[in-house]
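Only one protein chain is missing; all other protein chains are in place.
Let's look at chain A:
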Amino acid sequence: MSAQKDRWVSSFSFLLFCVSSIPTRGSARLLQELSPQEYFGSLQAGRASLAYFSHNVSPGAQPFLEQIENSAEALQDYGISVVKVICPKEDVSRYCGKENALRKAYLFRGNMLIREFPTDALFDVNSIVANVFALLFNEVKYVETLADLQNIENALKGRSNMVFAYVPAIGTAEHRAVMEAAFVYGTVHQFVLTTEATLLKDTGYPDVSSARLLFCHCQRATDLAQPCRRTAMGQALTMLNIHKHLKLMGAPLVTEVAEDPEKVSTVHLQLGLPLVFILSQKETYEADRRTAEFVAWQLLGKAGVALLSRYALRCFGVFGVPIKYLVLEDTDEVITLVEDKSKVEQIQEDEEEEEEEEEDEDEKENNNQVSRDKKRELPLEQILVLTEETFHSALLETARMVVLFYASWEAVSLAVLRSYTEVADHLKGTRGVLLSRVNCWDWPGVCTEENVTQFPTIKIYEKGERSVMYNGMWGTEELTSFIMLSRVPCPLKLATIDEAEGYLRGEFPSELSSYHHTSLLGVFSTATSEAFLLARSGGQSVEGITLSKQNTQDMVQMIRYELLDIFPEITVQNLPRYLQLRKPFLIVFSDGDIGQIESKEMLKLTKGRPQQEFVACWLNLKKTPVGRGVLKAYFATMPSLPVLIWVNFHAGGQVFKFPSEQSITELNILSWLEKLKAGLEVPSSKCTRVCNVPKHTLLALVCL
């Protein structure tokens, strides 16, 4: 057993300890305290130090002192030491003697004083670091007017690039970030800084409320008359972002790739940015290259662009996480996609506020749902709780006991438990049926005994003897009707013709009239061969099936097959039945009920051909809204409805769209299908060759 609570307590007390010891802690390690003699004796040539002279801590300097202590660590990283010099009482030398000198900090390089700062200019760590850097390193040029800027720019053309930063005020965190970046990159790029809002406006950025950083590509500029090309940094000015931006600017504009794109690694991918692959053919290489460069300029700083040789790959699109395969009709499309994506990401970053790089979508979702579920109690009163002790006796007491075996920590179990409570609601007051549950986490013995190997499992026990395992969809309706049907003896023996007719009409037995949709009646006679009668949806149609097969399994198979409609409406519930036929789908997506004409034409198409090589079906987008998701995945733009689509699930997953200008008639469809077969039609949308569902898709995981 671990001791997180102890740890919590201990960290709390540790916190207390820290709070009480902050003023001494920092100084002990980083801020040296020296006497004037020691200090001036220790100054080395070329090494910079920031000194503060003090007789004793005067109360007014206290906040400043704290800031200086805090900045010691940051400055130390750059080799600048921070020293507090304790002046002896009687000392009246230059730095210790004057009262107002004590309100200042001094910056030395070697033993040369560079500058004295009034303490109020050094209001926090950022300002201290920024100011010190500004003085020590004159890599950063300060400009006030557009002319100044242009002069520098012109001088740099063809030689090196320029980083132009605007900060609304000196001494801010942004200022510090720029100065620190200049310290690192100052030898590579020319850094230019301004605080003049008008200057930024003049360069074409009207929003002057926040700091901004532009990278000016002067090195490759050839035209002296034109200003250098600029790439603005989209993110906030932090050291990390600037570093990233400069890294990206340094990367080649377009990477040429001839290998598997999954294996490519560029700066962009390393920084978590998307990489756009553009497919190229030998014949169009020049044009492709130009396109790629065009796109690359647009996406500079947001995404990388790679030019991919044709034979290496079949698809092209935007890679990154997740990978999206797209057909590009327009370079703008790529740009918009990437830009939208980065916007979205930024929004998410804002939402998440801090850290947690690893935490991604499903973790968040997971979280949400769990916390929500924990707080929302399910109404479980209707459902009997069974334990190891009560299980067997409870089964004997009830004619029909439905038992849900579940684990209280398992996601799917909890989702099913929710449906189960709704079933219990529906069946409230139904005699002879009792709903109960066993939590296998509490009572593993019962679950093992009852052969429950999966969570969740539903079994129906009849008088504690026979049990049937439920193996249908985990839905409220499906479950309810299964339980209701289980109340009728199976097979049900019919004594009279009236009963048989009533049964086929769905009126007998009466308690089931509202539940079952399909009735199957076996007709057995010595004279004729045995047969079944199949009645659909309350006896609206009755078909006869001759029993040609004797094997039970074949019979079940045959009945299953017969249960399928010839022109079904595809729903979430019945899709798998039709997919089992392993045939392509000819499917009409309809907004609402299918139109009479379409329906008639489609029926005509199927009726004449009993052994169809495809499944003709339709989908009601009102009833099955996820169909919209399917269309969205197939087409970049929403097609006009109704739309007829050919999907070959099993051979390559190609999708063809029936031309919208043609009307959906039997003849038109047939000739279109001929063309499909002959390979004359072009698949009208993107491939569905993705092997796995994208790793972090936004869609639908249950994890409660």
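The rule is simple: a contact is a pair of C-beta atoms (placed from the backbone, for glycine too) under 8 Å apart; a residue touches a chain by one contact, two chains touch by 3 or more; residues count from 1.
The rule is short, and it goes like this: contacts and distances are computed from a predicted model.
Missing chain, UniProt protein name, picked from "V-type proton ATPase subunit a", "X-ray repair cross-complementing protein 5", "Interferon alpha/beta receptor 1" or "FAD-dependent oxidoreductase domain-containing protein 2": "FAD-dependent oxidoreductase domain-containing protein 2". The chain omitted from view is touched by exactly one of A:Val416, A:Ile483 or A:Cys617, namely A:Val416.
Here the missing chain is touched by one residue of A:Glu139, A:Glu196 or A:Asp442, and it is A:Asp442. Interface note: of A:Leu253, A:Leu269, A:Ala500 or A:Leu575, the residue touching the hidden chain in the full complex is A:Leu575. Listed residues A:Ser71, A:Thr172, A:Thr291 or A:Ser436: the one in touch with the omitted chain is A:Thr291. Touch with the hidden chain on the side of chain A covers residues 1-7, 10-11, 14, 279, 281, 284, 287-288, 291, 310, 313-316, 324, 327-333, 336-337, 340, 344, 358, 362-370, 372, 387-388, 407, 409-412, 415-416, 418-419, 422, 440-445, 453-455, 471-478, 572-573, 575-577, 579, 591, 624-630, 632-638, 640-641, 647, 649, 653, 682-683, 686-693, 695, 698-704.
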